[in-house]
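Heads up, one of the protein chains got dropped from this complex, but the rest are sitting where they should.
Just so it is clear, A and B label the chains in written order, and each chain counts residues from 1 on its own.
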Amino acid sequence: MTATAERPTTTIFRRPSSTKGLWSWITTVDHKRIGIMYGYAAFTFFIIGGLEALLLRIQLSQANGEFLTAGAYNALFTMHGTTMIFLFVMPASSALMNYLLPLLIGARDVAFPRLNALSWWIFFFGAIFLYSTFIFGTSMAPVGVDGVGGVDGNLAPGGGPGSFNFLADSPDGGWFGYQPNAGPLYSPGTAMDYWALGLQIVGLASLVSSVNFLVTVLNLRAKGMRLLRMPVFAWMTTITSFLLLFSLPIIAVALFMVTFDRQFGSLFFAANAGGDPILWQHLFWLFGHPEVYILILPAMGIVSEILPTFSRKPLFGYSAVVFAGAAIAFLGFGVWAHHMFASGITPVAQAAFGLATMTIAIPTGIKIFNWLGTMWMGRIRLHTPMLFAIGFVAMFTIGGLSGVTHAVVPSDWQQTDTYYIVAHFHYVIFGGAVFGLFGGLYYWFPKLTGRLMNERLGKAHFWLMLLGFNLTFGPMHWLGLQGMVRRTWKYAPETGLEPWNLAVTVGAFIIAFSIFIFMINWFTSRRRGEESGLDPWDARTVEWMAPNPTPEYNFAVPPVVTSLDHFWHLKYEEDTEGRAVRVDHADEMLANIEHDQLNPVSPIHLPNPSYFPFFFALGLPIMFYGVIYHRTPWGKALILVGLVISLAAVIGWAMEPLEEPHGDDGGLAEHDQLELAEAAVSPEGSDPVLPPAGGETESSDD
Amino acid sequence: MTELTHEASLEHAHPEHEGTGVDDRKLGMWLFLSSEFLFFGALISNYLLYSNRAGFPGVYPAEIYDIPFTSVSSFVLLMSSLTMVLAHNAQSRQDVNGTRTWLFATAALGAIFLGGQVFEFTEFIVNFDMKLSTNPAASAFYVLTGFHGTHVAIGVIMLLSLWGISRRRGGLSDKQGLNLELVGLYWHFVDIIWIVIFTVVYLLSVPPA
Partner (left out) sequence: MSSPEHIHHPSPAQYWKIAVVLAVLTAVEVAIYYIHRDFDLGHFNTVLLLLLAALKFVIVIGWYMHLRFEKSTLSRFFTGGFILASALYTIVLTALGVIAIRGG
């Protein structure tokens, strides 16, 4: 390989240059490596969140379970939800989007590689910050009217026997953090501060990457790739980024308000002082409902890539799928109050939001029928990615249908806070997003490793997961309809809920086992899997025109796109009866493509690695620890230390030469402090446009 | 020389790609600013919710606004948008002294505005005993105007950085000229948010009857 990242000749700071080892990962700005880090982090949190779920299920497997204390139970369901949404599904989507977006649109990297690294490190430190609550956080019972309380994490009377009470010292207000329950009065202690500030950091990461992805899609598409020639996954990444861009500021404000309430004595949600808890619900769900689509749309994009490939047909109604995605996103902003039907909003609002919610079924239905239409009459190959894609369509449809039943307000009143709701959103998020993500992992594994995952293990994983999933979440429908309430750590034997609960627990363990199979498959296939070659799936889109594993520069020769499914049309043409026929020289052409892509004719300039995203992100959690303990002198010191680290990184970032040969960005002014970097940007080695103006030039250079 | 800088200015316009033709960073800035509407919208709504809700203890912000004072500081911020755009104009005409002067003027006006805000907060807290924790209306007022002030402060820092670079290097390159444009966009945005705040939060806000 002749491709090299050229090193700058004049710098103030020595730029990191290692290509192997820990520092190369810390300083990388390569979207693929960043995607990989996102992926492993997300999967780690998937395991952690899964273990939390298993503990919950052990507790509920029998009536009057005595495995967990009430406090530990509250903490575990809070952290399970928070983890799975913010630390697993979102970063897992982010992993695939990061790795694939530039490849899908035929680009060498995202628009702002250093900001991309910044997003990842902010996410990473935010997640660590959030989880450090298990070590540093405290959760105390509210001080009661008689002034007692403030004891241990057992809100419920007595708490009863049970283990794992040490877990109780963590956030326990639910992933939705309803106020005033999660406010200073009813959740004293620091655990909910870790939750609010941790989510604040993680959210910032997503905001930064949403701008980055949008600019990438809008400005960096390969020649000829018009917007309506983009792969659907690239489209869904775009739409998801818009959702993030417009919904994250809302939750940022809401979380700031919580933090001000808890730390600085403001009264936004203090019901006893005139604050309005319903305001929290509005702000939270204004973000929270788009968030649902943030979780599902990437998976829909993945499935829209897999189904045509393995049906050997173009996606049925490409533009309808794209516009339906946009319509889902748009409507998704207007339905948030359906989470609040039981919160006493007016009948008019209930009717309006109920109707709006039902309309979402229309674009969603369009998508489902398009996917079915894609498979219809296709020559279907049931490889593992295809199985997951079909599983997605089936399971997501079930979840979607139970969702429509919540749109009917009186029906929703019966379902609110029961296991029926739990069943619904797991069908959508697990049956939907997670199945889609796994499908994507199997499908694009060769891009990562140049190898295929083992089909036998993959199929075992799929069928076990499908079985375990339905055994876990199917019976929750009837448990909910029988009146089993959410977020309650015990139920009485007389309720008759025990048999199905036991089944649910068994199902959860089957899922866990299937994930174990996946892990074995992943780690063995990475080293010993069958070599994939350039085009293992007979694919349709241009990311498969880059060699496997993907070289650092992605494309030596950026593709010039002439149609939707460009790659497919290079390989196939229509015969007189309109059937697709592989062109004679297809194999030769593929060999040529691979050869050309592996052997760049001239050096390719890649963005240079940088220390500063890492250190900028490192400052944030330190600052936020300081905020939590700001009443103490060392808390104030921490704020200062964090600020200094981040500020130093910003200055370093700004001083880092921009005039690298092609590629690096000046750091998009995204986070406010980053804008400083913008302002202070001072390219070394480039002459200013203007001649120095006589006496004005000061020799204050350091 | 000219060729080189010209190339640098086009670097982010990607002639070899399909795209909008708008510079990456500028596009990113506009996207970021459009999301800021949601940020300030939430804070303003928050204020509107509480500002005339009856029955809170203590003083309501709307009872103690000093409209003449705030009008002046609003005027100052508004005029800083003029100086900002003049700085940008001077830069595009490669007028080094003009750029520098107007940059400094913008930063100075921003600093005056911030000084006014500090004075206002101090006045409210010391003379009227309206603290963050007095009532939800006060909380909403301080957090809204505080976040706006933070934005202004960040803008001032960025302006001063540009000014410093211009002084040290005898002018701004084309690329830094783009930075100036981006800072300008941010600055004007902060100004239009204040236009809304001044009208909705100050002029139209009434204490509960």
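Keep in mind that, in the parts below, contacts are C-beta pairs under 8 Å (C-beta built on N, C-alpha and C of every residue); 3 or more make two chains touch, one makes a residue touch a chain.
It should be emphasised that the depicted structure is a prediction, and the values quoted were computed from it without experimental measurement.
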| item | value |
| --- | --- |
| Residue of B:Val96, B:Leu144, B:Ile165 or B:Leu185 in touch with the missing chain, whole complex considered | B:Leu185 |
| Among B:Leu33, B:Val96, B:Leu114 or B:Val143, residue touching the chain not depicted | B:Leu33 |
| Residues in subunit B touching the chain absent from view | 9-10, 13, 15, 20-23, 26-27, 30-31, 33-38, 40-42, 44-45, 48-49, 52, 67-68, 71, 74-75, 78-79, 81-82, 84-86, 89, 92, 184-185, 188-189, 191-192, 195-196, 198-200, 203-204 |
| Hidden partner interface residues of subunit A, rising order | 218, 246, 250, 276, 278-279, 282-283, 286, 333-334, 337, 345-346, 349 |
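Throughout what follows, only the chains that are shown with their structure count from here on.
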| item | value |
| --- | --- |
| Centre-of-Cα separation between subunit B and subunit A, whole angstrom | 32 |
| Of all residues in subunit B, those that touch subunit A in their complex | 1, 4-5, 8, 11-12, 14, 16-20, 22, 24-25, 27-29, 31-32, 34-36, 38-39, 42-43, 46, 49-50, 53, 55-56, 94, 96-97, 100, 131-133, 135-136, 139-140, 142-143, 147, 150-151, 154, 157-159, 161-162, 165, 167-177, 179, 182-183, 186 |
| Contacting residues of subunit A [partner subunit B, same complex] | 107, 111-112, 207, 211-212, 214-215, 218-226, 245-250, 252-254, 256-257, 260-261, 264-268, 270, 273-276, 279, 283, 558, 654, 658-659, 662, 665-666, 668-670, 672-673, 675-676, 678-683, 686-693, 696-698, 700-701 |
